[in-house]
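Here the complex is missing a single protein chain, while all its other protein chains stay put.
For chain A:
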Amino acid sequence: MLYRTAGQFKTSYRTDQALFPIRQDAFLLGVILICAWVVFPLTASEFTFQTLLTPILIYSLAALGLNILTGFAGQLSLGTGAFMGVGAYACYKMVTLMPWLNPVVAILLSGVFSAGVGVMFGIPSLRIKGFYLAIATLAAQFFLVWLFEKWAWLYNYNASGAIQVPNLDIFGLYVAGPQASSMTQYYVVLTIVSLLTYLAINLTRGNLGRTWKATRDMDIAAELIGINLMRSKLTAFAVSSYIVGVAGALFVFMWRGAAEPNLFDIPLSFRVLFIAIIGGLGSILGNYLGAILIVGLPVVLNTVPRALGIEVESALLEHLNIMIVGSLIIFFLIIEPHGLNALWRLIREKLIIWPFPH
């Protein structure tokens, strides 16, 4: 009933192709945005900011980047973690070489570097396909992480080999480093994530997005109807790596505060891949749902036994955690291989025609 679409007539192509053809969708999004911009920050504690809100947004953004490549353009990549690393290290170098640079600008620029690296590692995709390409992206993963470790210039020759985020401010307000408050960082992340999501939605709906989808569905057929495969694949790598790189910069500058090379190792890549797949390949909303599940689940698993008064060893809990995440992945793949996004779409369909079954 809440989702009844009766009476919402589409009288032109423009309205039919609109971002929100159904009024309720726009309303729902409005509610979510108000929650994200006003309600959560007012009610959240330091703990919630640090363990839930900020990481969920950052992981969603990384998954969104990966999803553009894998879900929209059909090129499976296992190197997301390393591209996040490129973004983070690029940002670190920029703010240390040019301390006058606005940190938000630095974060947005750092994506450019990872886009460049992404295109470089995307070139083999013109010849290599499927799982071969997936393993080829692992080359990027291992090589880049090795580079982060060995190229001392990247971390300014620190003895520890790690990068430490300095205090950065915009017009006197600290946004990164030890002095920044969680709420400021949350707002910075939220702004960037909202902006990039908006751009991504429109990009995937437009000409470029359609060439990506054609490439994904069958690249030879796409080539036959006149799509330039090189352009299509490389732009997908570029846009995807840009978003992933920005997510990486946010990951270190707005959340972790410091990073060692092995932070960007393969578990991070897989984590982002899980989010994209459980959320649903080829969807934008799915990334957020997936991130909520994958980031939120360990937090819930950690707090629930304690709230119930059961004492569990933290090591055991961590292992249980891994086990449950593994089983959940299998479970979700079995009940809905197209991800949480498809599940939501199903629910929405049901709501629209409710109370009728068909």
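Quick note on the criterion: contacts are C-beta pairs under 8 Å (C-beta built on N, C-alpha and C of every residue); 3 or more make two chains touch, one makes a residue touch a chain; residues count from 1.
Basically, contacts and distances are computed from a predicted model.
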Using the UniProt record as the reference, specify the protein name of the hidden chain from among "NADH-quinone oxidoreductase subunit N", "Cytochrome c oxidase subunit 1", "GvpL/GvpF family gas vesicle protein" or "Amino acid/amide ABC transporter membrane protein 1, HAAT family".
-> "Amino acid/amide ABC transporter membrane protein 1, HAAT family"
Could you tell which one of A:22, A:36 or A:139 touches the chain left off the display?
-> A:139
Among the options A:20, A:131 or A:198, which residue touches the chain absent from this view?
-> A:131
Consider the whole complex, including the chain that is not shown, and state which of A:44, A:324 or A:352 touches that chain.
-> A:324
In the full complex, which residues of chain A touch the absent chain?
-> 70, 76, 124, 127-132, 134-136, 138-139, 142-143, 145-146, 149-150, 218, 220-221, 224, 266, 270, 273-274, 277, 281, 315-316, 319-330, 333-334, 337
